Each structure stands twice: as structure tokens, then as C-alpha cells.
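All protein chains but one are shown in place.
Then we have chain A:
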Amino acid sequence: MSNDYILETRNLTKHYGGVHALEGANFKLRKGEHIAIMGDNGAGKSTFVRQITGVEQRTRGDVIFDGKPVNFVGPLDAREAGIETVFQTLALADDLDVPDNLFLGRELTKWNFLGPFRLLDYKAMHQATMAGLEKTGVKIPNVRNPIRNMSGGQRQCVAIARTATFHSKLTIMDEPTAALGVQETAQVENIIRTLKEAGEPLILVSHNMRQVFDLVDRVVVFRRGRICADLDIKNDDVTGEDVVGYITGAKTQAGFEDAA
């Protein structure tokens, strides 16, 4: 097995009862590579992400992460293995502040013999938060503010800074800019470029053609639960119209005829 790949799926399949949401997905992601997943609504993009991150259990198929077959029973499992995910619906607790959200579920603690009543190490978490925000270039005026009081862009940046703070082996973002304005989108894209420079691999689920062509190396197109194209947009001559063709079903790439 080649160690070039950080993530590989073989014949990954998910059925919800009779609905075949994902069918035989073979997917490979190289170390340091940024890939976009595109496709129409209901094409299986989010389903694919949920199988990798352990939010749901796959019907069949294999997931090979960092050279080893994995069976994540839950998102925490995936996170501990090094997969950080920014979900479509923000997984943030509105009443908590920025450090609390960054460290939610993995708080730095003292006096661990107290079990569930072990003490929070607020100081260390605050310092790590500031370092994480600096790394991603995110500037939040007051990190002690509950994130309820923050704009959509700031909240998204908090969610993304969470992934960047923890030196993940793989970052997955599910439509991170879907609800954001122009400036906020630029912020998020800047963070993604920082990840690229740091050599951290990324899977980006996006509907935004301009964003995809700006940011990533490769585009994988899903259609009706199947992968129908794998496009090297950095080296090959691929246009947005081609991608739209694959998304809508006007075209199918050679080698993916099953999906037609």
C-alpha cells in the first residue's frame, strides 16, 4: 500500500432503507492535497462525508485513513484519529465563548483524579486559542464573548479555527461559505490557503465554482450517489462548463460509466 494517500475509500456504500444515497465510491486523497467535492443537492456529497467522519455507519466498503483501515464508531473517534470536520450546520455551542468551543469535548484539564468534576485549565485553553487564531489569521475582537453575539462569518471562522488549532491530519469542510457574505467568504478562503501552505490535506464540499477553481487541486463530482468524474483542474484543461456538465449528467468521464 502506498503511503502517498492520507485517505482512501473502496466501494464505500450507504443505503438508507431503499434509498441508495452512496454507491461504490472509490476515492483517494494524497497527502497535502486539497480536493473539492461537487455535485447537485442529494448527489451524496454530505452522505460521503458522514461515512468518513463516523457520524453514520456505512452499509459496506472500506475506509483507509493514514495507511490503516478504520471503523470510526463516532465523530470523536474520527477526530481522535486526526480528521477534523467543519459541518454544514455549525457544531458550535452558542452560549459558550471561543476557547470553550474550540476545546469542546477535549478540554484541557487539571486534577484529573476528580473524574467528571476535574478542573478546567482556562489559562492554557485561552493561550492555545490565541495561538490557533493567530495561525489561521482569524481576528476576533473578544474571544470571551459568547459566540451567540458574533456574526455568521466570525462563527464560521471559529469553527474552522477549531480544526486548525489541533494539527489535524485531514480537514473536511462541508459548504463552509454557504451562508456567508463576500468579505467573510474571503476570510474563510484565506484560512484554507493557510492550510494548503502548511501542507494539511483538505476535502472541501462546495457549490461555488469560482471558489473551487481558486482553491483546490482536484475536483471529484458526485451524481445520484456515485462518483462520476475525477478532474485534475490544476494540470488538465478543465473548464467550469465541463464540471457543470458532469454535475448535471450531460457528461460522464471515461472510467465512471457506472454512474451514467
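Everything below uses one rule, namely that a residue touches a chain if its C-beta (ideal position, glycine included) is under 8 Å from a C-beta of that chain, and two chains touch if they have at least 3 such contacts; residues count from 1.
As a working rule, contacts and distances are computed from a predicted model.
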Problem - Chain excluded from display, named as in UniProt, from "N-terminal double-transmembrane domain-containing protein", "Sugar (Ribose) ABC transporter (Permease)", "Electron transfer flavoprotein-ubiquinone oxidoreductase" or "Pyruvate synthase subunit beta" - result: "Sugar (Ribose) ABC transporter (Permease)"
Problem - Residue, one of A:Gly42, A:Gly82, A:Pro146 or A:Gly245, that touches the chain absent here - result: A:Pro146
Exercise for the section: Would you write out the residues of chain A that touch the absent chain, in ascending order? Expected result: 55, 74-76, 79-80, 87, 89-96, 100, 104-107, 109, 114, 116-120, 122, 137-142, 145-146, 148-149, 151, 153-154, 157, 181, 183-184, 187, 190, 193-194
